[in-house]
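What follows is chain A.
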Amino acid sequence: MARVVLVGNLKQFTGGIAEFDLEAATVRQLFQRLAERYPALGPHLEEGIAVAIDGAIHQDAWLEPIGAASEVHLLPQIGGG
Partner candidate 1 sequence: MAEATTAPAKRKLKWVGKRAPRPDGVDKVTGRAKFGADLFMSGQLVGKVLRSTLPHARIKSIDISKALALPGVKAIVTRDDFQDMASEFVPAGEMMINYKDVVRNIMAREKVLYEGHPVAAVAATNAAVARQALKLIKVEYEVLPHVIDVDEAMKPGAPLLHEDMITQGVEPAPTKPSNVAKRVQFAVGDIEAGFKKADVIVEREYHTQPVHQGYIEPHACIASVSEDGQADLWVTTQGHYVVRAHCARLLGWDISKLRVTASEIGGGFGGKTVVYLEPVALALAKKAQRPVKMVMTREEVFRASGPAPGAWVKVKIGATKDGRITAAEATMAYQAGAFQGSPVQMGCMCAFAPYDLENVKTVGFDVVTNRPKVAAYRAPGAPISEYAVECALDELADQLKIDPLDLRLKNAAKEGTRAVYGPKFGPIGMVETLEAAKNHAHYTAKLGPNQGRGVASGFWFNIGGETCASINVNEDGTVSLIIGTPDIGGSRASHAQMTAESLGIDLSKVRTIIADTSMLGYTFLTGGSRATFAGGMAANQAAGDVIKQLCSRAAKIWEIPEDAVAYEDGFVKPAGANAGKFPALSIADIAKKAGKTGGPIVGHAQINAQGAGPSLGTHIVDVEVDKETGRVSVLRYTVIQDAGKAVHPSYVEGQFQGGAVQGIGWALSEEYIYGADGRMQNAGFLDYRMPVASDVPMIDTVIVEVPNPRHPYGVRGIGETPIVPPMAAIANAIGHALGTRLYELPMSPPKVLKAIGQNEAKGQGRGH
Partner candidate 2 sequence: MSKHHVTTTINGDPVEYLCEVEQTLLDVLRDDLLMTGSKEGCASGDCGACSVTIDGRLVCSCLVLGVEAEGRRIETIEGMAKGDALHPLQQKFLDHAALQCGVCTPGFLVAAKSLLERNPNPTETEARYWLAGNLCRCTGYDKIIRAVLDAAAEMRRS
Partner candidate 3 sequence: MRYEAPETVDKAVALLASMGRKARVLAGGTDLLVQLRAGVVEPEMMIDIKKIAELRSIAREAGGFRIGAAVAGAEIREHADLRKAWPGICEAANLIGSTQIQGRASMGGNLCNASPAADSVPALIAAGAKVTVVGPAGRREVPVESIATGPGKTSLADGEFVVSFLLPPRPAHASDAYLRFIPRTEMDIAVVGAGVNVTLDAKGVVSAARVSLGAVAPTALVVEDAAKALIGTKGEAAALDALAKAASAACRPIDDKRGTKEFRIQVAGVIARRTAAKALERARKV
């Protein structure tokens, strides 16, 4: 199971829970399972979220694989100037 960490304000949509274990093989699955578990979080996963899998940040990458023992962080999407 991957270790999932919510960064920043996202835990406001999970009743304050910021870390949990989840079974997900891809980012998309992760989002789906998160939305099932925390319906309030769902809309916030649609846009503006970056996913760091074992340290590497991915943006808009539904198909990115998540390893069984991966550490996954959900953080605000990053832009630039």
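Operating definition for what follows: a contact is a pair of C-beta atoms (placed from the backbone, for glycine too) under 8 Å apart; a residue touches a chain by one contact, two chains touch by 3 or more; residues count from 1.
How these were chosen: all candidates are chains of the complex that A comes from, given by their letters.
Keep in mind that what you see is a predicted model, and the values were worked out from it rather than measured.
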Selected neighbour of chain A [touch, this complex] from 1, 2 or 3: 1
Of chain A, residues touching candidate 1 in the complex: 5, 7-9, 12, 47-48, 52, 54-61, 64, 71, 73, 75-81
